[in-house]
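Note that one protein chain of the assembly has been removed; the remaining protein chains are unaltered in position.
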Amino acid sequence: MDLGVHTPALADRSFADALAFLADRGVTAVEPGVGGFPGEDHLRRETYLDDESARDDLRRTLDEHGMFISALATHNNPLHPDDERAARADTELRETIRLADHLDVETVTCFSGLPAGGPNDETPNWITAPWPPEHASALSYQWDLAIDYWSELAAYADDHGVDVAIEAHPNMLVYEPTGVLRLREETTDRIGANLDPSHFYWQGISITDAIRYLGDHDAIHHVHAKDTRRYDANARVRGVLDTTPFEDESERSWLFRTVGYGHGARHWKDVISTLRLVGYDGAISIEHEDSLTDSVDGLEKAIEFLAPIVFRADADSPFWTEGVE
Amino acid sequence: MDLGVHTPALADRSFADALAFLADRGVTAVEPGVGGFPGEDHLRRETYLDDESARDDLRRTLDEHGMFISALATHNNPLHPDDERAARADTELRETIRLADHLDVETVTCFSGLPAGGPNDETPNWITAPWPPEHASALSYQWDLAIDYWSELAAYADDHGVDVAIEAHPNMLVYEPTGVLRLREETTDRIGANLDPSHFYWQGISITDAIRYLGDHDAIHHVHAKDTRRYDANARVRGVLDTTPFEDESERSWLFRTVGYGHGARHWKDVISTLRLVGYDGAISIEHEDSLTDSVDGLEKAIEFLAPIVFRADADSPFWTEGVE
Amino acid sequence: MDLGVHTPALADRSFADALAFLADRGVTAVEPGVGGFPGEDHLRRETYLDDESARDDLRRTLDEHGMFISALATHNNPLHPDDERAARADTELRETIRLADHLDVETVTCFSGLPAGGPNDETPNWITAPWPPEHASALSYQWDLAIDYWSELAAYADDHGVDVAIEAHPNMLVYEPTGVLRLREETTDRIGANLDPSHFYWQGISITDAIRYLGDHDAIHHVHAKDTRRYDANARVRGVLDTTPFEDESERSWLFRTVGYGHGARHWKDVISTLRLVGYDGAISIEHEDSLTDSVDGLEKAIEFLAPIVFRADADSPFWTEGVE
Amino acid sequence: MDLGVHTPALADRSFADALAFLADRGVTAVEPGVGGFPGEDHLRRETYLDDESARDDLRRTLDEHGMFISALATHNNPLHPDDERAARADTELRETIRLADHLDVETVTCFSGLPAGGPNDETPNWITAPWPPEHASALSYQWDLAIDYWSELAAYADDHGVDVAIEAHPNMLVYEPTGVLRLREETTDRIGANLDPSHFYWQGISITDAIRYLGDHDAIHHVHAKDTRRYDANARVRGVLDTTPFEDESERSWLFRTVGYGHGARHWKDVISTLRLVGYDGAISIEHEDSLTDSVDGLEKAIEFLAPIVFRADADSPFWTEGVE
Amino acid sequence: MDLGVHTPALADRSFADALAFLADRGVTAVEPGVGGFPGEDHLRRETYLDDESARDDLRRTLDEHGMFISALATHNNPLHPDDERAARADTELRETIRLADHLDVETVTCFSGLPAGGPNDETPNWITAPWPPEHASALSYQWDLAIDYWSELAAYADDHGVDVAIEAHPNMLVYEPTGVLRLREETTDRIGANLDPSHFYWQGISITDAIRYLGDHDAIHHVHAKDTRRYDANARVRGVLDTTPFEDESERSWLFRTVGYGHGARHWKDVISTLRLVGYDGAISIEHEDSLTDSVDGLEKAIEFLAPIVFRADADSPFWTEGVE
Partner (left out) sequence: MDLGVHTPALADRSFADALAFLADRGVTAVEPGVGGFPGEDHLRRETYLDDESARDDLRRTLDEHGMFISALATHNNPLHPDDERAARADTELRETIRLADHLDVETVTCFSGLPAGGPNDETPNWITAPWPPEHASALSYQWDLAIDYWSELAAYADDHGVDVAIEAHPNMLVYEPTGVLRLREETTDRIGANLDPSHFYWQGISITDAIRYLGDHDAIHHVHAKDTRRYDANARVRGVLDTTPFEDESERSWLFRTVGYGHGARHWKDVISTLRLVGYDGAISIEHEDSLTDSVDGLEKAIEFLAPIVFRADADSPFWTEGVE
């Protein structure tokens, strides 16, 4: 396994500086943003897409720091009801896939996107309850759109030999493990999960059960290490469906937190161990989104926390069970 | 306190028969449907709105069975983007308020309604997460609409001396206690809660904390006794945001259940006791929505379960704390 | 086992009426107050102490209702720093013991009493933490007093063949199981517990472990069925050491509650089962002190709750473990 | 669903008296013993096997009490290393199957049996841990024997149109759900579970997960309602693998208990509801093995506890989800 | 935030040596004792009170080690019924406030003190239960005394621009958060909390709820990092009100423990995070009182445990929530 970092949190320094900072702390993989919400501060698509020598420079820089790219990230909404925005997201995604192919990066991370509730609507409509029935109908409409889009996109990814790792996310059509698997089964195995626990905790999902469920279908393409803390002082009354702005931290029912501040070491050891149990041995990519401290402190804390937890060796056989005759 | 029943579950028999059935089992209050989703099988608005002698008959029937009406129910969506549907819901609500006034019923139960995500959209859009920011904007648009509508409605209810009890409900703008209180504070004290625990359990809300929170603002106008059971076998992987149809019971993460099948006696004793602690002494109105058994078995079980729990006497003073000098 | 009731909660009716009320509901034992805090509304000591024919009347009345007296109750503070109050409590206790002897009642229930913190002080001083050291010294002073007093009292009880059942209680020297056992071991086996769970819950004591602990020393002389509910909404911030007046119910961290409103049926089945496991087969005497409802509703609820739980038969042998050869 | 009783607990009265006792309390199904450990006090095989008129009498007696036989019980060890004992158990089983066929009883309940650890051993050997390796080898030997035996037996049962319901049980080869399913899959669908929760609690099995697991394979042929209480006071130190004799109740880590004394009402509602969720609608057969009270008190308590929990009606459709257009 | 240490645990070395020891381990704040129970080994009041050059030396020593004083500690009982002891405690407190003023230290830490139960009593009387009523009366008497005293003291502190941080503590009038707030509200905002979790755990207080409660009133003036472990093996039977001497460690229901030995990392991350959520960014001052190891090992363990948990950076804005248009 490799300890990785999703680098937009270090957007205020150059990619080389970010790599140096991380390598010093034992990180060996990065997941830079190349478009959409994560931005492309560290790795502009147009710089690298059609310039092999720029890519060579990039490879050299990575090698110098003993790093590799676990995935290229471009999170956006290719199913947006605004055609222009959808098209832009689609372009980002396809270019990212092409760039991944050029850079021998195996995986692209993204969102599923979210359509409106019907063909005439302008606002994405996140449907999480089936009644009254018009909501169930709208959901059905959305899945039809999504299957069409992602079938094409999966074919495109396959042409480039790249896996698509979808982060199940609120306000996206795919927001929990069964949705990931449905999209995978309605398209191809190129579509899988960028397993990010932070969105699952407050939905009441067991991370280890989710890993076993997705792992049983070989559907884990990438992993984010991001934590969430539920704050009972607020959740007791407001519940987990919280629309409070993220900057009103003390009022929210849950917050994204530095890894280890949402769940303790034993939980994360279970997460890492269960990933190994289902055969995932790729990068564990830390995503920093904790406004109770800054990016540097947050990343340092997360790395310091996870480094002794992640396995530094391959699985072994249980040698001690050999008997004495 | 009075043990009551929301009567649409007995729609297949006449109101008089329903009353007889319930009175035999110790129930003393009813909450009939008079429009919207609950229908008006037992009590058609047009029959009673302008006919005092029909109302006299109704009063007599109730008296015969030792019953009173705790609330008139008309759950619908007066904020629906389809103007015609919104208008129909609004009419139902106003007529119900007027009818309540005529019948000396203190409370009307209903939903808050749910607008679309913007003025040009056709589908109600339930917003439960604030990011990406367009969702927060849509939510703001919805609240503006709702405050306008409910301010007028509250004034109408006040003219009739009737309280409006809103059931916080998924796929409605108001779905948890802080939303109830916001709508109350943005309008008048005529707007309050029809406290229905069943929608709160799966959101991770503590029912007793919710009761204290709403009770501290005198905002509990009516109470539903309806239970929910979370099914970990499914929720572990799918989480609580479950769009599975209600008829696929074994696949769902949670189901509405007969009172006592979701939470045990001590929980319901806490619910009843906390209602008393905050000064609510009205009806506890059982709503049956459990497809694992039928309405008769479900209502009987719920009544049998709750009857020994509900207080049959007023609160007392702690006489035993007087000392001996 | 017998289901009993501590009768001061029915002080507003005559003893005969109270017995009739209870017998109708299946109760077979009573624990009337004969002095101190419980008062003596139902059974005045002076009426019965020296009047055999009055006692005959009493026996007849009990027989008519199929009742027996499980214990006579006189809870007060015989160690009070005010000599007159202490003397009065001592007289109550001795007269109660004598009366129990006359009536063939095996047990007298009471408190341990609580001295002041030193010989010159006027206020009883309940010591529950050993530091600063002057508190530990005061506690030592108190135990010396208590051992002297209770050694004499135990001898008096033994002369009358009566067991003394001390209810461990806050603001009394003996407030938890190890204190009961210490007093027993420093005096004689006539001193034991009137096991009342209600004071143990908020101290964090496991009732079943306490029963096994006292039962292993045959130290359970009588049992109260009284429940307590901890209210986290207040205890989270204030903790369990709550001096809020008992009439400010909604503010308190815990309240005495009707049996079953503090802890559920399985807990009380454990209590009853563990009593049987340690060989206690006497009365389970319900004490009503719940100001969220009145005495009649509270007693009825408690009886309705406990009657199906208490064993109606003796323990059996595990006949099913006999094998087939 | 039908509430039933396993009748050996009433062996001290005639079958007719037992039926009367149970019918009076609302029971509608019985599971009499016809051999092996349960004995055959109520229903001797030889009396009924070849005597149609005796069987007619039996049918009449059942009808008079509104009862039916949910299963015939013959629990023994047909894999016993002592050939004679194994043969006797085999005969019991086959005769019971034949008798069930004659009586139109659909199910026979039994154990899987347990071989010794090898062909030369005389003592049944219950293997629950795979290391040292000789234990794994012995287990493999045992399964080979069992598959041979039960394949034949399943064919015999199929010839008679009778289902075999195996109670997973300690000291039997099949002691937990995956063992039941393995035996079913290695033989035929005639082999399934007599689901008895009492043996699963102390093994740390979730009863509702076990029901879903077996139910997903249609493998629940019959259900026992029997409860177990884990006693932490002992289990904390001794653990759940407890060889303490069942008559030393206060020393054991767990005891079989009257239904409701091991787990509360909500748990049993979950058990009953989950059985319905997986499509089981047969008898819930109470087995009394609780030496803290006698059979009559125990059965009455269990019936009183379960009767209001078991469904008295079929599952319904969720009529309330129909929308208003 | 700064990681600090309450230095009496290092009383066996000079203040300079203590500072060096702590600075080497990353500590940046100290809270020396200057009287009362903490003693004044490191910082004698008389040495510094009226000697500016001595104070200059002290400042230099602190600067050399990169340290500052977060608070001066003088814990005693200024409400003691023994007038002389009360006067001594009062003098200590006032001199400490004056010294803090001279040294630009913002805070003085102390206890509330505890009076006797009445004007004629000699022993402090800690009242934690309101019944029998004479205890409630005594408590009322004590609060009157305390409000008088602390009103004057708060004025004195205000004259010196110093905050008083009261450690809620057993055997002191103020022992839990609502008591702190009452004393603050009855006096001035100069009175606030020295939040020390160790005394709250065994009272059943939620530390994070207590922080939010006090933080909502800006009432946290200082923070102690001290842990407590509840030992169920004893608490099950004895409860949490434990008068066992602190040297009989294995018999006690709870012990003060090195930070991290009472509660795990996630708990302490919650404590630190909640302090930040309510705006506290001062020192986290470790207090060592764990007799299972010595001061050096205990302090090293606590520092090693807390250093990676305390925030090394200020709170940030949630930059990641900016959308893509």
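Chains here go by letter, A, B, C, D and E, matching the order in which they are written, and residues are numbered from 1 within each.
Here is the rule we use: a residue touches a chain if its C-beta (ideal position, glycine included) is under 8 Å from a C-beta of that chain, and two chains touch if they have at least 3 such contacts.
Computed from a prediction, not measured in an experiment: that's the story for all the values here.
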Considering the full assembly, with which of the depicted chains is the omitted chain in contact? A, C, D, E
The listed residue (D:Gly66, D:Gly161, D:Pro245 or D:Gly279) that touches the chain absent from the view is D:Pro245
In the full complex, which of E:Ala23, E:Leu145 or E:Val296 touches the chain missing from this view? E:Val296
Of the residues listed, E:Leu195, E:Ala225, E:Ala265 or E:Ile284, which one is in contact with the missing chain? E:Ala265
List every residue of chain C that touches the chain not included in the displayed model. 130-134, 321-324
On chain D, where is the contact patch with the chain that was removed from view? 37, 77, 116-118, 120-132, 134-136, 138-139, 170-171, 175-178, 200, 202-206, 209-210, 213, 230, 235-246, 253
Contact footprint on chain E, counting only the chain that is left out: 8-9, 36-37, 76, 229, 233, 245-247, 249-250, 257, 260-261, 263-265, 289-297, 300-301, 304-305
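The working rule: only the chains that are shown with their structure count from here on.
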Sorted by label, the chains bordering both chain A and chain E are B
Outermost chain relative to chain A, judged by CA means, is C
Chain A and chain B are the same sequence; what rotation (0 to 180°, nearest 5) superposes their CA atoms? 180
If you average the CA atoms of chain B and of chain D, how many Å lie between those two points? 44
Among the residues of chain B, pick out those that touch two or more other chains and give their numbers. 37, 130-132, 134, 209, 245-246, 264-265, 321, 323-324
Determine the shape of the graph in which chains are vertices and touching pairs are edges (line, ring, star, complete, other). other
Touching pairs here come out as A-B, A-D, A-E, B-C, B-D, B-E, C-D, C-E
